[in-house]
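The complex is shown incomplete by one protein chain, all other protein chains being positioned as in the whole.
Moving on, here comes chain A:
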């Protein structure tokens, strides 16, 4: 990925020198030209096209913001209910992510989703212990976390 970014920057600077206008606009024009060249010559360059990964990162950020807003509305609904009707509890969620960085990101995302708060991570990094507002639907919760966050994170890092 870094190799492709460096090539793209070199193409942009070369474009600036070739067109003999050293401004931000010509740099951006050269950068777009570089993206097009990389797209065309994608077969001869190692690794997949790097903007796909950038797109995945942006997708993850939007997912994060969406979940943050929905969790806020959830907790506000719970706060203003006249009766406190929930059954909290702590459950374990197995995770397939390996590196520290991925697990940190997953725990952060879990903390900001509706009704869940990551409490601890087991010493062998295989389970995340999550405190949930509604302990009844553990299976659904685990399934949805695995399907959205774990998938998005593993697509960014691998």
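Assume contacts are C-beta pairs under 8 Å (C-beta built on N, C-alpha and C of every residue); 3 or more make two chains touch, one makes a residue touch a chain; residues count from 1.
Following the convention adopted for this analysis, contacts and distances are computed from a predicted model.
Colleague: Tell me the UniProt name of the left-out chain, picking from "Multisubunit sodium/proton antiporter, MrpG subunit", "Branched-chain amino acid ABC transporter permease protein", "Spermidine/putrescine transport system ATP-binding protein" or "HEAT repeat protein".
Modeller: "Multisubunit sodium/proton antiporter, MrpG subunit"
Colleague: For the chain that's not shown, point to the residue among A:99, A:122 or A:147 touching it.
Modeller: A:122
Colleague: Going by the contact rule already stated, which one of A:26, A:71 or A:125 would touch the omitted chain in the full complex?
Modeller: In the complete complex, the chain left out is touched by residue A:71.
Colleague: Among A:45, A:63, A:135 or A:156, choose the residue that contacts the chain missing from this document, as touch is defined above.
Modeller: Here the residue in touch with the unshown chain is A:135.
Colleague: For chain A, which residues touch the unseen chain?
Modeller: That gives, for chain A, the contact residues 64, 68-69, 71-72, 74-76, 78-80, 84, 86-92, 107-109, 111-112, 115, 117-120, 122-123, 127, 129, 131, 133, 135.
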